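Quick one: this structure, given as structure tokens, is what I'll be asking you about.
Every protein chain except one is present and positioned as in the full complex.
Labels run A and B following the written order; every chain starts at residue 1.
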Amino acid sequence: MDLTKEQKIRLYTNLVRVRKLDETMVKALLTGKISTFFHSGEGQEAVGVGACSFLREDDYLFPSHRGHAISKTLIKGLPARIILAEHYGRITGCCDGVSGFHTCDMKLGIPGMSGTLGGHFPLAVGMGLAAQLRGKKQVVMVIEGEGTYARGTFHESMIMAATWKLPNLFIVENNQIMGNTPVKIIHPKDDFADLGFGYGVPAKVVDGQDVFAVHKEVQTAIDRARADEGPSLIECKTYRIQPHAVGLPDTLLGRPRTQEEIEVWRKRDPIKLAQKRLLKEGVLTQVDIEKIDGGAANEMEEADRLAWADPMPTDPKEILKKALYAE
Amino acid sequence: MREVRFIQAINEALLEEMKRDETVFIFGECVRGGTFPHTNGLFEKFGKDRVLDTSISENAIAGAAVGAALAGYRPIAELMFSDFFLIAGDEICNKAAKWRFTHGMKLKMPIVYMASTGGYIRSDSEHSQSVESLIMHTPGLRIAIPTTPYDAKGLLKTAIRDDDPVVYLYHKLLLTKKGEIPDEEYTIPFGLADVKKEGKDVTVVAVGFMVDLSLGVANKLQERGISVEVIDPRTLEPFDIDTIVTSVKKTKRVVIVDEDTLRCGVTGEIGMQIMEKAFDYLDAPIQRVAAANCPIPAGWYLEEHVLPQPPDIAAAILKVLGKDMDISDMKKEKVGFDAVKAFGDLGITKVKQN
Partner (left out) sequence: MLTKEQKMKLYTNLVRVRKLDEIMVKGVLSGKVCGHWSSQKGQEAVGVGATTFLRKDDYIFFCHRGHGITTVIPKGISPRAFIAEHFSKNSGACQGMGCLHVADMEYGAPGLSGSLGGDFVLAAGMGIAAKMRAKGQVVVCIQGDGTYGRGTFHEAALMAANWKLPIVWGVENNQYMVFTPTSDIFPKENMADLAFGYGMPGVVVDGQDVVAVFEAFQTAIERARAGEGPSLIECKTYRIEPHTYGMVDKRCAGLRSPEEIEPWVKKDPVNLFQERLLKEGVLTQADVDRIDREAIEEMEEAERFATESPAPDPQILKQVLYWK
């Protein structure tokens, strides 16, 4: 099914919103508003935006740590102010400010984030099982970095999802680097998508810089899942522009990463690519682009201002009292 | 009241709860009929959607339970042997135990992790362990260890209805044990210890299968004029220290018995809590009986030298009382598991040992 003009504009706008929020968060880290770290997802926005822009609210989503999931959670409906407030430890954050970057909002189908990578796979299968039992055609999407696909939990989860034909989508956001290690030296094959074959799960490789291509492939998989035809695996090839976490030395195997390699990928920046295409198709004009840019910048500026001004929890001890059990 | 076996009590709790609440489902290895027959009949009654067999995938079993709980269901994850909690450590001790906290305490995590526990079965070091100290150590996990059919049913029903992750351990040697349960519906609240035998001279706090061993010893000592009170905490988290303190105030002497290792085992934690709450009432240092700091050998000539035995419990009781007495008769009796016979009783085996 072809995208309507509105849908295309929505995808483009979402790319820009995510980029602006990423920039806001980098700035927040550098000015000490965010403590510890921020794993910028600059240049990888098309994966999350393409995959999540048309999810249903009651679909479930497990995003990875990259960009602290903003290319997925913002798109699934979590307001920037709430994401930022959580990072700032404010009571208005999605987890009352206790979670750091583990954003979560069950009403939006965002169950939270695992600290140990690869922890999401079995959880997603459990949600797939729940979705299947409930019979409302919800889908469950996991988006993880390629490094994370080496966890044994992936194998166990694929077996379950494929055997029970669960409505799961496994998306590989292959940015070609795991920490400071190029993935080609730790993975035996070019394509992670090849792992699908062993489980009889349809698998595709797609250009992760092209938001429209990502969306098309993911939509096909979603349709399959909603039709009870089982899980799919989609590998999106992209590239990490920033260091693993902002401010860390940008090295590969102990040596500084070459700027040339980064430049090659900057030329394929997902926003630039989408812009070029939509200008050519006449979907957008230069004026529209500036408007979208300005709108996104305003949205994030305001979110940042409000979040920062939000109150801190007044009584941390009270919060910790509720820490362990539901009642 | 009617008499049932321990395993039947578990089975009834599962049947009743799955009938009562259709968000309850069970999955794991061989739950349609398997190694331990406590899930028998569930598949016939509730079908393949709610009784699911999996491959050998402990991480995915334990983790999928977390996912299903997050999505509003009440999964029961059967892990077969409590030793495999170590495999699924990330899912149980990191995800199930911490997820709710990590994400601002707005989520429920109604999971039951079930598994057989303990040794005396002449299997091996990876099918005989007791993991209660590991679980009790982890903030966010509840843990119930029933020792009678009555407790097995009542505690499991509570576990299933609880909104937090509960580890529920059934000891292999208790599966065939018989006991009375009421005909009508009942549950047992967590955090309520049960005085399994009243006594006035010494308090024995025993965990899990050790309750049975301690009761045996207590009855033998009764004939010799020593009155032992045996307390079964039933749940280690929440832990009912009050009942124990009340008993200590009466007897002034304590022995703690657990099948897990002595070092960093739950006997240390319980003993310390008694020290903090009832030190002034103690007339003698607390005694502990637990497994040696050693993996559990598979060989049957060696297992008895590692796991607690009745004479060890008797000796500790005598020591805390400052008494000397001949207990050599107790040494003859061996604690052990005749798998063929036990499984024969449960209808799993067809061959009788000769």
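The definition used in the following text is that a residue touches a chain if its C-beta (ideal position, glycine included) is under 8 Å from a C-beta of that chain, and two chains touch if they have at least 3 such contacts.
Just so you know, these numbers come straight off a predicted model, no measurement behind them.
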Selected from A:12, A:88, A:154 or A:212 as touching the chain missing from the view: A:154
Sole residue of A:81, A:120 or A:187 that reaches the chain not shown, by the stated touch rule: A:187
Listed residues B:23, B:125, B:187 or B:246, member touching the removed chain: B:125
Selected residue (touches chain absent from view) among B:224, B:249, B:305 or B:334: B:305
Where the unshown chain meets chain A, residue by residue: 150-156, 159, 162-163, 185-189, 194-201
Residues in chain B touching the chain absent from view: 29-30, 32-35, 40-41, 43-44, 53-60, 81, 83-84, 86-87, 121-127, 292-295, 297-302, 305-306, 339-340, 343, 347-351, 353-354
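As a working rule, only the chains that are shown with their structure count from here on.
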Interfacial residue positions of chain B with respect to chain A in the complex: 25, 27, 49-50, 52, 54-55, 57, 59-73, 75, 90-91, 94-95, 99-109, 139-140, 142, 163-164
Chain A residues within the chain B interface of the complex: 60, 93-99, 102, 104, 106, 111-112, 114-116, 119, 121-134, 140, 152-153, 156-157, 159-160, 163-164, 319, 322-327
